[in-house]
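Here the structure is laid out as structure tokens; the discussion comes afterwards.
Complex shown without one protein chain; remaining protein chains in place.
Chain naming follows the written order as A, B and C, and within any one chain the residues start at number 1.
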Amino acid sequence: MPASSLNAEILKQDFPLLGRTVRGGKKLVYLDSGATSQKPTQVLEAERDFYENHNAAAHRGAHQLAEEATEAFEGAREVVASFIGAQTREVIFTKSATESLNLVAYSLSAAESPIQWRPGDEVLLTEMEHHANLIPWQELSKRTGAHLRFIPVTDDGELDLTDIDTLINEKTRILSFTHASNVLGTVNPVRRLADLAHAVGAIVVLDACQSVPHEAVDVTALGIDLMAFSGHKMLGPTGVGVLWGRFEILESMPPFLTGGSMIEVVTLESATYSLPPKRFEAGVPNMAQAVGLAAAIGYLQDVGMHAIARHEEDLVTSAIAQLETMPGVTVLGPAGPRGGALSFLVDGIHPHDVGQVLDDDGIAVRVGHHCAWPLMRRFGVAATTRATFYLYNTHEDVTSLISGIRRAQEFFGTSS
Amino acid sequence: MPASSLNAEILKQDFPLLGRTVRGGKKLVYLDSGATSQKPTQVLEAERDFYENHNAAAHRGAHQLAEEATEAFEGAREVVASFIGAQTREVIFTKSATESLNLVAYSLSAAESPIQWRPGDEVLLTEMEHHANLIPWQELSKRTGAHLRFIPVTDDGELDLTDIDTLINEKTRILSFTHASNVLGTVNPVRRLADLAHAVGAIVVLDACQSVPHEAVDVTALGIDLMAFSGHKMLGPTGVGVLWGRFEILESMPPFLTGGSMIEVVTLESATYSLPPKRFEAGVPNMAQAVGLAAAIGYLQDVGMHAIARHEEDLVTSAIAQLETMPGVTVLGPAGPRGGALSFLVDGIHPHDVGQVLDDDGIAVRVGHHCAWPLMRRFGVAATTRATFYLYNTHEDVTSLISGIRRAQEFFGTSS
Amino acid sequence: MNLEKMYQEIILDHYKHPQFKNLAPMVSGGVEVHHINPTCGDEVTLRAQVVDGVIESVTWDGLGCSISQASTSVMAGLAQGATVENALELTAQFLLLMQGKGVSTDADEILEDGIAFAGVAQYPARVKCALLGWMALKDAITREPGEINE
Partner (left out) sequence: MNLEKMYQEIILDHYKHPQFKNLAPMVSGGVEVHHINPTCGDEVTLRAQVVDGVIESVTWDGLGCSISQASTSVMAGLAQGATVENALELTAQFLLLMQGKGVSTDADEILEDGIAFAGVAQYPARVKCALLGWMALKDAITREPGEINE
């Protein structure tokens, strides 16, 4: 049974990379898990075991290895499904959340899409979307003529729902938004928005990149139709993502990538398509990465998603409290409850320069627009410095961050 | 310097999986590398080293790890480029050849495609294409109205070029075909076809899945425009493929997947796109897999592509010679020179049953339509049994295959 | 598990002498279905005549491996004259057998020759072969008469 709390110092030992030093012997303080997480040995071992013992083309051979590879790959699908409260056949392996979201945007704008686009139709997003949940819809809009509309963001970094009843209207065909902001840490009211969108018959898509790694997510409770996330942000390998969809929705959607293993019957002129999930998994799949992702989920479950969420909340609350006492430092986003992405500004020092000083101390944060450029414009900044926390981060890491920022202020002569 | 010949027995020791047994202690004889290859320890170590020492989001962070990850990923791109005689900026990492081919088919049928489709336009394929190089074009044909035409296949399994001057005509906008058949082993005359297609202004796409792993390929010498292949068939990890394209062509193509890291400037309403290769690599990339693929290429280069090609030719020639002496056994495809895919039929025994008997002896072959269903129809069969060879296969493996087939004939009482 | 255990004599017998593999002419009220195994291209065409809930005749033709041919032959033998209800129950039992989930205690009584396929469950890639004809039967007897499905 997972414990209700966790010991990050002990967990850290499972992550070989976290033991290394950078910039001439400085201890690494990794606060960039929002971009990509580190991997525990258990995940690396699972991938390796696949390659060394069971590697063959899944679904394609009649020999023992092919059977084992199929079992490993399909077993991984079961693990993912049960992790998010879904049916196994509702889980599609993609290469990334980016592919998952593109799959949806392409499929829903194809000729055989369950949505028959009419002039004036709308797709509703928010001002806080990652480019991965913005540009695919801009492209869809070019193909279908649909108008993009945006739920605005308040100064506190929350969705501004004042006009939600006009934003969600009978022309809304799709609502797609992020569960948790990768910049502000905001956690959005999924169920409420999903219910409003469903009331007008829209399809609801959730970008769960920044939620599934950090808290228990149940797709049924959220009341959504489709959901995307990436393996590499949740202790899994690079090169694997997930698209979940309600089976009825998936079944109504035409394929996206086409090729081997997703067809029923093929002639030179035409092809009929398999049922989901196969319909959406053309080609020899990313088997080892799916297996690695399943191992990552096993690791997260052993630690316990509630313990992880509580631990991160602890860290981010402490970080915010300390940052707020520092002159010249402004934290963006809501006070709480919130996710673990923490963006801040330091008066008179550009985020690149803040990041550089932190890096010199061995502290890895991200600086820039975080692939959410429109949100930056909304806040009138070109960039922020962002720290993100995960299960292996400690209070000591927070302390290092705070001292690093202080050093930056001293270095650039902006400390008072 | 790579030697001119290789010792498969010694190479085999680098492949942990090849040491295992199957079906109750039988020595594994892996003859299914055409579906997916096994991986040497060197590749697994390279991936692991990336995860344990350099893992971070490439192109996205300003800290040391992010620099190292970027260097590892971009270094892998250089390795791939020099392996196929290309410029570095011409190499795009995808998840698979299937994605690469879909990327091309989607991009070339988008509104901003360099091809402006006109009624009556044609896309020319061949009857021997893998579904991955067939169905994406069927879908393109639905979007653009283009007609698909096919270069027929002779009874010997070669392309029938009798009518090539009418098949390639001023309406041909794209010629896409496989370098080497995954079923018949046929190697197609790339340069000749590419030159004919270029003479009418068509874009030439090559499916190099079954050539790049097995012989030295130089994109310039081939005279083509775009080329797709998969890492997992060439000792690399699953979850990584390559699209190569002449820079001028890539630069003229609109993006396919959209999202982070492929844009210049983004507003809520629109985005401008980076130059290739970034334009085609949205999202956090499959870094570890790219690094693994580079290690696989290093391994292949150490052994030497010419030695590999010669070794496989040796094996396949010997196998064909032995099969041809067996009553009731028919080899499909050309006598030679040919690639290493060897399909055959055994009178009175369905390929599934042949495969089952071989499997019982520990011999892994593939049975079925090999994702080339139209080609099966062309030969009037539902399926074949296929053995494929690679650098780690030995003459002993060929002997096992022959005895296995004999056992199948005995078991089903068809041996005379 | 070895080859001999999987390919029981009964299976090889049915394979070499398939029963009811001879499509009866379509009569009014008959149903024809055509099923394909997409992973290998094996096909079966099946015609069934159901009158008042009783399967009066099942005939078939097809291309495929020993397992698919033999299991379709066994299926056709069992289905002749059975009620639709019974045939569906048989199909369910056969499916359980193939999924290796254990079958009811009297399974070998009701499945008769079908029980010989128990070993196939050990080879996941062959399960689809064994099910091809059975799924065609299920499809045919749960349709409206007169339908022809391609």
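Following the convention adopted for this analysis, a contact is a pair of C-beta atoms (placed from the backbone, for glycine too) under 8 Å apart; a residue touches a chain by one contact, two chains touch by 3 or more.
Here the structure is a predicted model, which means the values were calculated and not measured.
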Left-out chain, listing which of the shown chains it touches = A, B
Task = Would you indicate which residue among A:89, A:171, A:350 or A:406 is in contact with the undisplayed chain?
result = A:350
Touch with the omitted chain, as defined above, among A:266, A:367, A:391 or A:405 = A:367
Request  = From the listed residues B:44, B:263 or B:401, report the one that touches the chain absent from this view.
outcome  = B:263
Message = Take the complete complex as the reference. Which residues in chain B touch the chain that isn't displayed?
response = 59-62, 66-67, 70-71, 263-265, 274
For chain A, residues in touch with the removed chain = 23-24, 350-353, 356-357, 360, 367-369, 373, 376, 382-383, 411-412
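The rule is short, and it goes like this: only the chains that are shown with their structure count from here on.
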Message = What's the contact topology between the chains, one of line, ring, star, complete, other?
response = complete
Inquiry  = Which chain is most central here if centres come from C-alpha coordinates alone?
reply    = B
Inquiry  = Taking the mean of the C-alpha atoms as each chain's centre, how many Å separate chain A from chain C?
reply    = 46
Inquiry  = Residues of chain B that contact two or more other chains, please.
reply    = 352, 356, 367-368, 373
Remark   = Shared-interface residues of chain C (touching two or more other chains) are 39, 123, 126
